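Complex shown without one protein chain; remaining protein chains in place.
In order of appearance the chains are A, B and C, and numbering begins at 1 in each one.
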């Protein structure tokens, strides 16, 4: 992204005050994280938000700018988000920002969800790293579902997610939309 | 706290809509965390908040209920908050709550600050544990200063905090007040 | 503990070379963490260790000194170890050490296990805080079971632990003993 476009980005139109835009950015290999992303989408829509659900690698700087809230989803590899999702966070600085210490995502609402193969093999540490990246970017962070966000255990990967896991996803989407709406109205 | 009082707590008067109350709860042994707490207080007051700054062990359930935002400060012992501060978080469930999974602190703004003896000896992990406790309680979490909150390095403990560290504290207090104000107005 | 005793502690007899002592220190309210502690004990005994299993508040400085390995267990409260377990770690410095930066537990093997009410409500973050305390004390840290240690989900608290959870505990105890034995022989 050229400096000119990035400058326009920061000088860009503020999001419309009458709508709430929630961006859901995920990476999915086997389909489980995509399924949980759709549950998050359902929850956010139920709370009245306009929702865009996209693969992390397809998200543009303009979409980041226009979102009132961002929910990021990842499979868990070695107690951390997938490399693809880490690269997504790194792009915020490398591509979507004019000059540090500007924080283009400042004051947007952030949350995270993950899927992983075993009951407790790194899902929370992965969620925590995603929330830490958001906090470092000065986002406003919430959780729902489990302590740090929505989670699903995929086991051998052959079953769809359980209803309770989808419910966590919907609750996360709904909460993100509610908090973002209150913040937007109150500013 | 008796069940009756706890029930009243949850049924209690909502905080007055025209004021913003920030509660700063800290533990301090040598005085450095108290000094950083006062910087956080200065920042929150500058942003128009009414501020209560108290030792964690003196905070009541009513004060928790009445606060729009809570900023918790701790010295770092072994990459974690002090035992006194952990006990403060544990009291929320044991004393200030009627029935799980009610979250009495739900939707209040939360943030954290720490002081520690060495440059990088556990301060961030400690901040993260405090924010994780807040997220588990479904608070709305922000940072300022460093990635996860305000920090100060106390070295041999004989010097007052540096101006840059106090500035981090003030920035944290100011940001917490701004976000809490927007949320309160917008609900 | 007086300075004199503490000095003796550091100057004390080295552990006997022909035996391996594993200390399991846990806190348990409802009995689940105690049950997982016994599984860890079974695993360590199977690997030939002499095992002491004690409540954290009953562990003495001498027992810490004499142990070749320490496995700490805690219920999870708000994504962290219980206050009682945090106090146990804090006592190492306050009671069992002569002068910083001496690390009395340096080079001993450490590991952790936790029990918690929900599938992913803070267990890993709690394990991580326990391992971080050990690493800060310059212990040599291992895991087994889940990514960061053995875990059990207690649900409503009325059921005993599942066989798979006990198996995690035994695997953790066995691994700790094997690594500690190799280290002891090799020094």
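Here is the rule we use: a residue touches a chain if its C-beta (ideal position, glycine included) is under 8 Å from a C-beta of that chain, and two chains touch if they have at least 3 such contacts.
Predicted model only: the values in this text are computed from it and were never measured.
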Query: Which residue among A:53, A:115 or A:137 touches the omitted chain?
result: A:137
Message: With the missing chain put back, one of B:33, B:53 or B:79 would touch it. Which one?
response: B:79
Message: Given that one chain is not shown, which residue among A:86, A:108 or A:181 touches it?
response: A:86
- request: Decide which residue listed in C:23, C:105 or C:128 touches the omitted chain of the complex.
  value: C:128
- prompt: At which residues does chain C meet the chain that is not included here?
  reply: 107, 128, 131-132, 135-136, 138, 140-144, 147-148, 175, 179, 181-187
- line: Residues of chain B touching the missing chain are 78-79, 118-125, 128, 146-148, 151, 153
- prompt: Since one chain has been left out of the picture, which residues of chain A touch it in the full complex?
  reply: 77-83, 86-87, 89-90, 93, 121-122, 125, 128-129, 132-133, 135-137
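Following the convention adopted for this analysis, only the chains that are shown with their structure count from here on.
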- line: Centre-most chain by CA centroid is B
- prompt: Taking shared residue numbers divided by all residue numbers at the interface, is the value for chain A and chain B over half (same) or under half (different)?
  reply: same
Query: Where the centres are mean C-alpha positions, what is the separation of chain B from chain C, in Å?
result: 30
- request: Give, as an integer number of Å, the spacing between the C-alpha centres of chain B and chain A.
  value: 25
- prompt: So which bits of chain A are touching at least two other chains?
  reply: 128, 147-148
